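And now, chain A:
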Amino acid sequence: MPDREVRIGVYTCHCGTNIAATVDVRAVAEFAAALPHVVLSREYKYMCSEPGQDLIRQDIRDHNLNRIVVASCSPHLHEHTFRTALKVGGLNPYYFHMVNIREQVSWVHTERAQATKKAKDLVRAAVRRVGLHEPLERGRVAIHPDVLVVGGGIAGIHAALTLANAGKHVFLVEKEPTIGGHMARFDKTFPTLDCAACILTPKMSAVRAHPNITLWTYAEVTKVDGYVGNYKATVLRHPRYVDEDLCSGCLQCLEACVYKQAKVPDDFNLGLSKRRPIYIPFPQAVPQVPVVDPETCIQFKSGKCKTTCIEACGERHAINLQAESKVEQIEVGTVILATGFQTFDAARTPYYGYGRYPNVYTALEVERLVNASGPTGGEVVMRDGRKPQTVGIVHCVGSRDENTHRWCSRVCCMYSLKLAHLIKEHTGAEIFNFYIDIRTPGKGFEEFYQKLLNEHVHFIRGRVAEVTDWVFDASEEGKLVIRVEDTLAGFVRRIPVDMVVLATGLEPRADAAEVRRLFNISCGGEGFFLERHPKLAPVNTFTDGIFLAGCCQGPKDIPDTVAQAGAAAAEAMALIDAGYVETEPNTAHVDEAVCCGCKTCNSMCPYHAISLVEEIRKSRVNEALCKGCGTCVAACPSGAIRQNLFEDEEIFEEIEGILSNA
Partner candidate 1 sequence: MPTTTRRITIDPVTRLEGHGKIEILLNEDGAVDRAYFQVPELRGFEKFAQGRPATSMPQITSRICGVCPTAHHMASTKALDDLYRVAPPPAARKIREMVYSAFLVEDHTLHFYFLGGPDFVVGPKAPKAERNILGVIAKVGVETGRKVIEIRRKLRDAISLAAGKAVHPVFGVPGGVSKPLTQEDAAQFRQAAAEALEFAKFTLGVFEKLVLGNREYVDLIRSDLFTHRTYYMGMVDEQNRVNFYDGALRVAAPDGHEWARFDPREYATYVAEHAEPWSYMKFCHLKAVGWRGFQEGAESGVYCVAPLARLNAADGMATPAAQEAYLQFFGALGGKPVHHTLANHWARVIELLYAAERLKELADDPEITDPNVRVLPEEAPREGIGVVEAPRGTLIHHYQSDARGLITKANLIVATQNNAARISMGVEKAARGLVSAAHADEGLLNMVEMAFRAYDPCLGCATHSLPGSMPLLVVVRDRDGTVLSSLRRDGDGGIHRS
Partner candidate 2 sequence: MPEEFEPKIVAFFCNWCTYLAADLAGTSRIRYAPNAEVVRVMCSGRIDVQFILKAFAKGADGVLIGGCHPGDCHYQEGNYKALRRYRLVQRLLPQMGIEEERLRLEWISAAEGDRVRVVINEMVETLKRLGPLRKAEGERAADLVEVA
């Protein structure tokens, strides 16, 4: 118990009408004024505002308050704000407790009397609790200056380069044999139509060349320990069987492969072309080092290959089919997750015929078709070898759909317009867009839409019902018929086309859940990684020192992705340059007078923060390792472990406060 007399100030916030509309704020304030130890109780429009905080600072001096309770929004929003106000006011910031009467009262209840009563109960609980609060100091943890960036798409690349250019050492880990991600597959980018490769590949080479970047492709993070400033990561590097240091990138081994014809579906081109067992994903791949695919390489399957590739490599001896995977241990202070997205699997909407009709394509496949370095060398020819005369682009496949994904994938409208333009450019075909709404909120987007309208591309408003080859008349013969209700014309139409392009949406990667657990962060309901705050902390996570960039956080286009990557890099740099972070003091500590050394607590701690000190036969908590979950506190059989800010007695008081009129 605190030594000096407890003098509590209680502040109840209107939050404009957010709270006041449902909770009788005056009644709550008057109620609080009558509670024991409360010497001052105010209500105010916006407690979080500067004048609101100043009110607290002033009152601490004028009424020498030594405990503060603020009843307003969620502590996740403004607990820090008010603690700072206490500090400035000359009071220990932890002589404070916050009551959530907005998110958990006014916004979720309708009946004024009940909401007001609940607010009073919670305030009484806080007042009873805060009287027991002790002054606490935040600890400091040094920040390791190195950064781990996971994912080598445009987001990871940009974040890595930004940090590296600022002189920070970056470990960039990419799952695929090359960096570049989805962007590397694109032909042009909207709305400017500049060549994706032209803007991406220089950055890719820059990564490869940068002295501050350690690039590990074909690698995965398998384990992460530690905490902000001091993460320990384990990276598993798969063998590519071609030594990155010895290989010159001459690619003669590819030609030399015993497979004269490439036979293996090429995943970079989404199976639209074939590759050999030894291959390079695409011409500008970084690193410029081939990969051997053990699944298809004869030597791996039978051991009876002439291994002409090794001959071809000759003196360099870069090819080693005995190579094994490597495990790297690294220490970093911060992590940027840029693990990206995957496109919606069109097979999940069978009524659009993907996989059933060869001439139904996904947008990403068409990106490759129109790409000069693509499977057809930029020729838009269909699987049956014909050039399409008419093309239908179906929007919102796997987006804005109760049956698949509810969210808008943000990029489909724009890339559909882009593809419409490019296909028309390549084939002169007649093009129909089937859309629910055309969304062009970005810079230059609407203008691009207008441009397309002027290019006589057709736009039909309506969600496509089905794509079928069941023809009614000669005009539909040999074509795919798109059935759709034209909601502008107001009737159902049948549009026969040669080629159908499905504008598939963006969704979280299949392994998003594992990655989330690996890095101990949260996912939103849709499965994208959850940012700490949608507005105020969009690239932060709930785990300090771990930041988000790009589509792993939600669908976005390249400009937004790059911007976010820059922001994430800046957040990491802010920590690194500060050199340390302050840790919350809500850690556990052992009351050695009570501890009997039974070791129950030691096994409770997932961070191995508790150990038995043999000399005194008592357990001790390493407060730097303690994350303040309090599991050991509940488990301690003799009550010898206590948790700052969550002392048993404080919680008992809170419970009794809630119930004292029950």
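Here is the rule we use: a contact is a pair of C-beta atoms (placed from the backbone, for glycine too) under 8 Å apart; a residue touches a chain by one contact, two chains touch by 3 or more; residues count from 1.
Behind the choice of candidates: all candidates are chains of the complex that A comes from, given by their letters.
In this text, all values refer to a predicted model and were calculated from it rather than measured experimentally.
Contact annotation for this complex: of the listed candidates 1 or 2, chain A touches only 2.
Within the complex, the chain A residues that touch candidate 2 are 74-76, 100, 102-105, 107-111, 114-115, 117-118, 121-122, 125, 517, 520, 522-525, 530, 542-543, 586, 604, 606, 627-631, 633-635, 643, 646, 648, 651-652, 654-656, 658-660, 662.
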